[in-house]
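The structure follows.
Every protein chain except one is present and positioned as in the full complex.
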Amino acid sequence: MTSFIRNAWYVAGWSRDFGTDLRALEITGQRLVMFRETGGTVRALEDRCPHRLLPLSKGKRIGDTIQCGYHGMTFDGRGTCVRVPGQDNTPKSAFVERFEVHERHGIVWAWMGDPDLADTDQIFDMPEFTDAGWHAHQGDALHIRSNYLNVAENLVDPAHVSFVHPTTLGSAASENVPVHVSTSGSVISAWRWIRDAAPVGFFQKFGGFSGHVDRWHYYHLHMPSTAVIDFGSIDVAEKCDEEDRNRGVRIFALHFVTPVREDYTIDHWMHLRNSALDDDAASAQMDAMFKVAFAEDKEILEAVHDAEQQPQRRRPIRIAIDKAPTVYRKRIRDRIAAEATDDLGDPGDSSFINHD
Amino acid sequence: MTSFIRNAWYVAGWSRDFGTDLRALEITGQRLVMFRETGGTVRALEDRCPHRLLPLSKGKRIGDTIQCGYHGMTFDGRGTCVRVPGQDNTPKSAFVERFEVHERHGIVWAWMGDPDLADTDQIFDMPEFTDAGWHAHQGDALHIRSNYLNVAENLVDPAHVSFVHPTTLGSAASENVPVHVSTSGSVISAWRWIRDAAPVGFFQKFGGFSGHVDRWHYYHLHMPSTAVIDFGSIDVAEKCDEEDRNRGVRIFALHFVTPVREDYTIDHWMHLRNSALDDDAASAQMDAMFKVAFAEDKEILEAVHDAEQQPQRRRPIRIAIDKAPTVYRKRIRDRIAAEATDDLGDPGDSSFINHD
Partner (left out) sequence: MTSFIRNAWYVAGWSRDFGTDLRALEITGQRLVMFRETGGTVRALEDRCPHRLLPLSKGKRIGDTIQCGYHGMTFDGRGTCVRVPGQDNTPKSAFVERFEVHERHGIVWAWMGDPDLADTDQIFDMPEFTDAGWHAHQGDALHIRSNYLNVAENLVDPAHVSFVHPTTLGSAASENVPVHVSTSGSVISAWRWIRDAAPVGFFQKFGGFSGHVDRWHYYHLHMPSTAVIDFGSIDVAEKCDEEDRNRGVRIFALHFVTPVREDYTIDHWMHLRNSALDDDAASAQMDAMFKVAFAEDKEILEAVHDAEQQPQRRRPIRIAIDKAPTVYRKRIRDRIAAEATDDLGDPGDSSFINHD
């Protein structure tokens, strides 16, 4: 059974990834060919010629069309067939599916479901992208041989930091600090403050803290799989209030988790920060630190995925720290169920069944 | 479900491939051990000792017999057990299946079905093999990770040449030239002439054409999977008639398409030509050109096979140029169905069911 939500925006890549060449990708098990038209618009089509199924990404661009590399059938950026060599007509069935694409803040998003339902207002955004007090820096794309739910769940799970990242993002000081959880609309949040502790490795290097700090981790998971991790540190003498985090060194680490196949996920990661603006060396330093930490996650997440493929004689257990991941998995299951049935009636009318 | 026809001759290799050693091959999913007896006859046996299943190709030759490498059971070239170490009798069930083999024109053919039905008159032949005006040159064997039907279909499909081989065997000049199709007995033919066009890359190098030529492609597919591609060029000033092709530089490219497994095919290819007879340099030059072109086919055919393994939400479409491939696939399906049912009555009497 699928673990994918189709009617959602997923990150296909950074704007810089899309040039004039044909780019083959896969999102939610759907193979795509993507390219940027001469006018600048990025297009996403089903990567399958309807004739002999050759991926269109094996063909070539002719202007703003793609010519199949086998028999030359040619499609425009909306998937309409504009040429069938050897005949004058182009039959109606000669098309490829198109997928809606939207580009914003240097990020290319694709809507994997019904194009008519695509609403660009639903695309993740935050005001700091365009705030002069903040600097946005695109990192890289982490490829993980694990289901995307493991990857996304990990991003609303502050408790793993002490054990997976003991020398980078966490430390033993946080092992037993309780996690708070709340939900707001389509966002699930988990957070904790570690007060009056030595700075973790990351903030020894970035921010230059040496004395005790207050530090925070806020994990906000936007359905279905975009994570915003608001974390930072401030000198303990500053007596920082929870809502006053901009006074400290504050970072938003963003993770755009893209399901590729059931066993493969790409995490495009970047960050925004309120210090060291336009400081390329700081960006490079942070990328390097993130790469160390994310390699730690990758090892765990791939081992968990592998373990999930084994026969299970006993059900896994859930513990106190799992509140946010549990809410997340339930919401995903509910949305998949809704997508699987929304053709059969009014999907919003769940009260009908309950009250009848 | 199988895509293989069992009662057919397939090329196992060139005569030069079969010496005194034991050679392991696979044809239509049947593992074979083949070897040449001291008298010169090539033998093909099931590559499986009936005792503990070790491939006999892991054993060793003792004269014209094969001794299994595990416990020494020994079989002659007809699959009869001649020795069971540790006992005096050789039980009736101690045999391996044999397959009929025939060698002609330096080519070794194996009949993969009922030995009693093997008829060497059915083996592909053409008079030019023994015509002093023609030179035959064996090329190589191309291994392709694709079902053999994709490979064979491609060899009765002139339309792909313009797009898959734009710089070698084809050019844009032929993109819209119509394809003619006919059938005659067990041969399906597709052809077209491109009149008064610049010579393609191949005939610039071989034949030395520089001015405009008339050129032709005749694709003859002999069931189940031998292709003869009659192609050539002639100076446009010669005003060559269709049936007068020997006046030009004419080549028969032969492809013996051998199904190995459902996802693996070997194409033994060679050619005959009516010029540059006994010119080894010309042979080498043509092999080199063919290798470039066939690598182009291989990339396409493997990508198509891979795409066929994906879930399909829509059926592939057929277009005007598909006439010959469509006839071919129907004939293959009909022969598979006939093989699957021919034990149940008179397979030729299909009218019985229709009229009763």
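Each chain carries a letter (A and B) given by its place in the written order, and its residues are counted from 1.
Definition applied: contacts are C-beta pairs under 8 Å (C-beta built on N, C-alpha and C of every residue); 3 or more make two chains touch, one makes a residue touch a chain.
It should be emphasised that the depicted structure is a prediction, and the values quoted were computed from it without experimental measurement.
Screening A:24, A:62, A:303 or A:340 against the full complex identifies A:303 as the residue touching the chain left out.
Checked against the hidden chain, the listed residues A:164, A:200 or A:253 yield one contact partner: A:164.
The residue from B:27, B:44, B:94 or B:149 that touches the chain not shown here is B:94. Within the complete assembly, residues 31, 48, 50-55, 58, 67-73, 84-87, 91, 93-94 of subunit B touch the chain that is not shown. Summarising the interface, subunit A meets the missing chain with residues 159-160, 162-164, 175-176, 178-179, 299-300, 303-304, 307-308, 310, 312, 314, 316-322.
The working rule: only the chains that are shown with their structure count from here on.
Measuring from the averaged C-alpha position of subunit A to that of subunit B gives a distance of 49 Å.
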